[in-house]
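What follows is a single structure, and I will ask about it in a moment.
One chain of protein is taken out of this complex; the other chains stay put.
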Amino acid sequence: MVASALYCIAALVGLATIAIALGASARGRVVVYGASLIVTLILFAIALSCLLGHPNSPTVILPLGLPWLGAHFRIDALAAFFLLVVNLGGAAASLFALGYGRHEHSPQRVLPFYPAYLAAMNLVVMADDAFSFLVSWEFMSLTSWALVIANHEVHENLRAGFIYLLMASFGTLALLLSFGLLAGADGNYAFDAIRTSEPAGVVAALVFILAIVGTGSKAGLIPLHAWLPLAHPAAPSHVSALMSGVMTKVAVYGFLRIVFDLLGTPDWWWSIVVLTVGGITAAMGVLYALMQRDLKRVLAYSTIENIGIIFAALGLALAFKTEGLAWAAALALTAGLFHVFNHSLFKSLLFFGAGTVLNATGTRDMEKLGGLIHRMPQTAVVFLVGCVAISALPPLNGFVSEWLTFQAILQSPQLPSWGLKLIVPAVGALLALSAALAAACFVRAFGFAFLGRPRTPEAVGAQETDTSSLAAMYFVATLCLIAGIIPGIFIDALGPVVQTLVGGRMPVQTGVDWMSIVPIAESRSSYNGLLVFLFMIASGAISAFAIHRLASDKLRRGPAWGCGYPDSSTMTQYTADSFAQPIRRVFGTVVFGARETGEMPPPGATKPARLTVELRDLIWDALYRPIATGVNFAAEHLNHLQFLTIRNYLSLVFAALVLLLLVQAIWP
Amino acid sequence: MAVIRDIALQGFQMLLVLLLAPLLTGFVRKVKARLLRRQGPPLLQPYRDLNRLLRKEVVLADNASWLFRVIPYFVFATTWIAASLIPTFRSGLLFSWSADLIAIIALLGSARFFQVLAGLDVGTSFGGIGSSREVMIASLAEPAMLMIVFSLALIAGSTQLSTMSAFMNSPEVGLRVSLGLGLIALTIVAIAENARIPVDNPATHLELTMVHEAMVLEYSGRHLALIELSAALKLLLYISLITCLFAPWGISSAAVDATSLLTGVAAYLVKLAAGGSLLAVFETVIAKMRVFRVPGFLGAALMLALLATLLRFVSRSF
Amino acid sequence: MMFDPLNGVLLIPALAACLLAVLPGYRLTARLNMLAAFLTFATAVSLFVVEPAPGLYLLVDDLNKVFIVLTTFVAFSTSVFSASYIDHEIEIGRLKLSYVRFYHAMYQVLMFAMNLALVANNIGLMWVAIEIATLTTVLMVGIYRTHEALEAAWKYFILGSVGIALALFGTILIYMAARPAIGEGLNAMVWTVLIMHAPKFDPALLNVAFVFLLLGYGTKVGLAPLHAWLPDAHAEGPTPISAVLSGLLLNVALYALLRFKMILALNPIALAPGPLMVTMGVVSCVFAAFMLYRRRDIKRMFAYSSIEHMGIIVFAFGMGGPLANFAGLLHMTMHSLTKSAIFFAVGHIAQVKGTQKIADMGGLTVTHPVLGWGLVLGVVAIAGLPPLGIFMSEFLVISSTFSRAPWLVMILVFGILVALGGLFMQLNRIAFGEPRGPAEPAQASYVPMFTHLAIVLIAGIYMPPSLVAGFQTVAKLLG
Partner (left out) sequence: MNGLTFDIAHMLAGSLVVASFLQLYQDRLSALINVFAVHAMVLALSVAWQAYIQDAPHLYITAVIALAFKAIIIPVALRRIVVRLGIHREIENVVGVGLAMLFGIGLVALSMVVMLRVTAEADPLAREDLAFALSVVLLGLLLMVTRRNAVSQVIGFMSLENGLVLAAAGAKGMPLVVEISVAFSVLIAFIVIGIFLFRIRERFDTVDIQAMDRFRGERR
């Protein structure tokens, strides 16, 4: 099983080298994306069979990597699930790219790195020793950096790529330090060797901090998120779908592997750190998203929000695991992992939609879109499904994972420690707030991209995209619906994964009649996605049929009511900024230091009134700017050392010699 | 035999809810008029309005898309399901376990989601102003509602409405601080969600103050009828939610014989009347707030709900 | 038999040097130079086959076997590169034929000196070899005879010879320390004898000797306070010489330092050289990292990157322990291959763009795709990103020493991160963005560059077991 997966990955790497050769030709696009689609589907099948069938396949050791250790590869339940998520996202992105890739203006910069990127992500999930894990982890960052700067003529993309690679390397070095501690001085880097050597107190704490810093910077937890909204929009859309939907999940896998699997028994305060960071990331992420005008930046920030939700669920699972409540930990972990699966689905779908809008209109700015539902009806439907799913609304999958997270939060009285008893409801409040704001954010995204009247000529000239992109989007949308309607199957599939990590699993769901899910007990709470969906369809159809049959079905078109103004131009419509203005007034003044200064022209003057809104990214000003100025300050001052005279350099050498001789003279 | 009876009961509940909703709205308007010493429209006026609207021709804006025409049916369907899931005269109905309180709130959330989209679809500034204000109110009301659910669920030990109302009915609920805070917060959220006086004036068409009305300005004919009906259903839903949680007398989960069902329905009608008149009194007493005072109002609800959750351990820690 | 491979490695460059000094004309000497370099490389490889016993003056053991092969291989590839580079330089008139008359002869003398330093068993002979290497590179750095070249060469000469003088004083002190234990005469200078009697030496004298040796040979390695000559020598000299300087001469000087560290490691009482080397390593790594940001000249930037990597290597050897030493040796090999590949690319870039100023060049991957992506791959390798070799050595250095000296490793990691930032900031200006500077296609020899990068790529994934075994035995020896 592992061997065949490794052959597929080798095929992907081979495909990457071929792609270098046939980069620019149109045929190249079809070959690369088609082949990566096929390979990812095979890998998906392998992962599925591993997850459902026999998870613990034997470790494969290749003579590569560290000479005395070799490279270990293994697919256990956790790896199988994330392999499934990676390859599902990969297949959808490759299918979408078949059509979307035609508009890529420099394909020779994207095609070689795309299969390598997929191969790297698969390798990270399958690696079973510290060295191959970190090599594939950093190789994943490297290939995604190359994809981010695909159209490098735009200076912002270069800046985004630079910041991204810097943060990625910071994360990798943090992980490297944590593996250094785990492996100990004599350097046994194999994971199963690490598992046997239990790191004690301070070392375990330091490993945990380094692990959450390393994986958090890749996933986009709040203080380390700055690169994500810059890098994800800069990449071509199918790649940003992969980065947001799949790479952040590989980061979550890294966190799970180190903290849940390698570190053994967690301390009590670990869960508090993860919970608070997760909650704050969720709330801040969606508030950022509401302030953006660029469609893909909105999606990037909403990835940060969903990562916050996932980490909150994982923090909860960690809390229950510390107290030994296996069934509650299983519930929280299943909620987290199910949200990982759901988010990879609807985030990829939304990025595909944003990509088609970008292709059709040439712009990502919501102020320049509008009215696309008339010109791109199918993309509108699919994008709507994505928006409803991500806003956690009932018939679709977003709601189910959020519902499970809330059920897990409601188990907080079982936790004996008072700190957690109070923090968990507070984090619950943050998650509730972020869910509501997410609905607002994606109403805004869909409303101002697809509804209303087209604000610019580009929006007027938009056409529907090609069939393969639509096929990819429909495929993912239906998956979202299925996961929302019959979540029981997915929850049972997660059983073995949860069993390996927290030693307990949720009660089997498929047995429950009417396909509803009962997390703990019948009396406590249950939810039936299928029935809710059927009721909606039934009552909607009945009322429509009855009204059309009994009452009237006559319909007439007329001008919209604009208080009687004759030619209301498209400027009178609300824009994305004005839509977010109330929320900005409520939350923005605190979180972003939002200031609105309007200056009205003196009476009689004809110049227009001007409203300026300035938002400050407080985290960027507090954390990243000081570091950048610090490095520049040091570089500036040390630079003078380059321009000294020969005499000064000689006196440097002389001083060093005299100093060392003095040390020799004074010391024993 | 039991299954048919259960289906019958569930069907009766859905019909009851549907019929009582316009009556409740009419009753509230009647009581308000009486308080202002006015004659006020007859009790059945809402039914006549609905009937008139259903038969009128729909005038669609030029820019309205297919979504604009589907949304009323979707909004009506979701609100109707949510209303029928809340125990009114009897809890533990056939489909009551298919969705718990969190799912009901989420159903209302999706109804609001699509109503906001309808507001934006036509592309006039009215739709925009209504939607943006609705979204601001929702972004505070929904978390408050969820926190209320948390506090009640932590006390009752379940989020299933039937079990919660059974627990509230049982002796061991006792008097708790968090329940009081929860009630106040729930009333504030109910007022905000149903666009009643302090947050939004249901009776006026003045652009600057409209929230709910602005979103549905472009609807006409049968679509407007459905929107009006779902608004009425929503009001009924919230009142029956408050009563089933905080005044669960007369709701029995095992009652099967005719007499106990009748007493249940009668108790429910009394509670609706009491709720409606309390609302009418409250609306005539208080004036409408400025739009940007509403976040403070709803913020208070959120804080109360969060306090309720945290104080849950104070009154009777177990 | 007279012509055993050990003597061959020395004789061929010596003979070639004499021959080339006489021959006029450029094309012929360039080809002869390549031939001589290839022959030396062949004999060096044969050292792996037949390993001669250590004589009084010459010695071959696990440590220098690998370095001889590496030196001769890089020398050969540099000679291939320099043939086309110098030819182009003469074409565009930056170099007159009269300046180049002794270029190839000096090149072979440099090869002779470095090979001699590597195989010398006598520590005095090793000092002389490094002195000759320094002098020849001084002359080659000044070959362009521009103002900056002369200033750089003069600076290199003064600092280099002061360093070498201190190293000689250190060697004499080692001899003084060894004399009471081994007795007078030649034996007290022979490294293999010194190793055997190391525990009996006077530790205090050894410490002072190591101070002088570290400062002396440290200047040649380019560690922080003594680095001043390195950036200017690289920037102003012809690029093949920068490649040889960065790729080989730094390694040879560090190799000499390692020889003396072995002696000290065996003496239990002697103050372990660790802390001294660790501090100088960390200081040079962090200092060079910060110097990358303001560089305006592309070759000077990569010179500072060499200082940074030498800092990491010296840190690894300073910390000691089999894993860290193995990482240090691996890093030396990988760094010399990668840095010489980068300088091959930089040489052609400077020629194609007609300038070495980063401000005047841009969008290289658009104007010259092969050269541009070659440079990108080189920078990715030198920044220590996988799957190239330097990542493995940095991985081993950091993870094996973190538990022993957390704060120092944190500073080193900070230095590596700052260096990565500087490198990629400059790379963004050079390789990406709007194309600047002339864009006509370059006729350049890509073979040496891409062979080096290929070796580094393969080494990053798979290491031949024989090489690994050799390094591991030496790692234990280094203490």
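Order of writing sets the chain letters: A, B and C. Residues in each chain are counted from 1.
Simple rule for what comes next: contacts are C-beta pairs under 8 Å (C-beta built on N, C-alpha and C of every residue); 3 or more make two chains touch, one makes a residue touch a chain.
Computed from a predicted model, the values in this text were never measured in an experiment.
Student: One chain isn't displayed here. Which of the visible ones does it touch?
Tutor: Across the whole assembly, the hidden chain touches A, C.
Student: Check the options C:200, C:296, C:404 or C:476 and report the residue that touches the missing chain.
Tutor: Selected residue, touching the omitted chain: C:296.
Student: Would you mind spotting which of C:45, C:90 or C:204 touches the chain that isn't drawn?
Tutor: Hidden-chain contact among the options goes to C:204.
Student: Which of these, C:132, C:370 or C:439, touches the one chain of the complex that we don't see?
Tutor: Considering the complete complex, C:132 is the one touching the chain left out.
Student: List the subunit C residues touching the unshown chain?
Tutor: Subunit C touches the missing chain through residues 122, 124-125, 128, 131-132, 135, 138-139, 142, 145, 147-148, 150-154, 157-158, 161-162, 165-166, 168-169, 172-173, 175-176, 179-180, 183-186, 188-189, 202, 204-205, 207-208, 231-232, 235-236, 295-297, 300.
Student: Give me the subunit A residues in contact with the hidden chain, please.
Tutor: 642-643, 645-647, 650-651, 653-654, 657-658, 661-662, 664-665
By definition in this document, only the chains that are shown with their structure count from here on.
Student: Give me the ID of the chain with the smallest distance between its Cα centroid and the all-protein Cα centroid.
Tutor: So the chain sitting closest to the middle is A.
Student: Of the other chains, whose C-alpha centre is the longest way from the centre of subunit B?
Tutor: That would be chain C.
Student: Centre to centre, by mean C-alpha position, how many angstrom separate subunit A and subunit B?
Tutor: The computed centroid separation for subunit A versus subunit B comes out at 35 Å.
Student: Based only on mean CA positions, could you tell me how far subunit A sits from subunit C in angstrom?
Tutor: Each chain reduced to its C-alpha mean, subunit A and subunit C end up 44 Å apart.
Student: Sort out for me which residues of subunit B touch subunit A in the complex.
Tutor: Within the complex, subunit B contacts subunit A at residues 54-67, 73-74, 76-78, 80-81, 95, 97-100, 102-103, 106-107, 109-110, 112-113, 116-117, 120-129, 131-133, 135-136, 138-143, 146-147, 150, 153-154, 157-160, 163, 207, 217-218, 221-222, 225-226, 291-292, 295, 302, 306, 309-310, 313.
Student: In their shared complex, at which residues does subunit A touch subunit B?
Tutor: Contacts found on subunit A: 370-371, 373-374, 377, 380, 384, 388, 391-395, 399, 403, 406-407, 409-410, 412-413, 421-422, 425-426, 428-429, 432-433, 435-437, 439-440, 443-444, 446-448, 451-453, 514, 516, 522-528, 531-532, 535-537, 539-540, 543-544, 547, 550-552, 554-563, 568, 570, 572-574, 578-583, 585-586.
Student: List the residues on subunit A that touch subunit C in their complex, please.
Tutor: Within the complex, subunit A contacts subunit C at residues 63-68, 109, 130-131, 134-136, 138-139, 141-142, 149, 152-153, 155, 158, 161-162, 165-166, 169-170, 173, 176-177, 179-181, 183-187, 189, 203, 631-632, 634-636, 638-639, 641-642, 644, 646, 649-650, 652-653, 655-657, 660-661, 664, 667.
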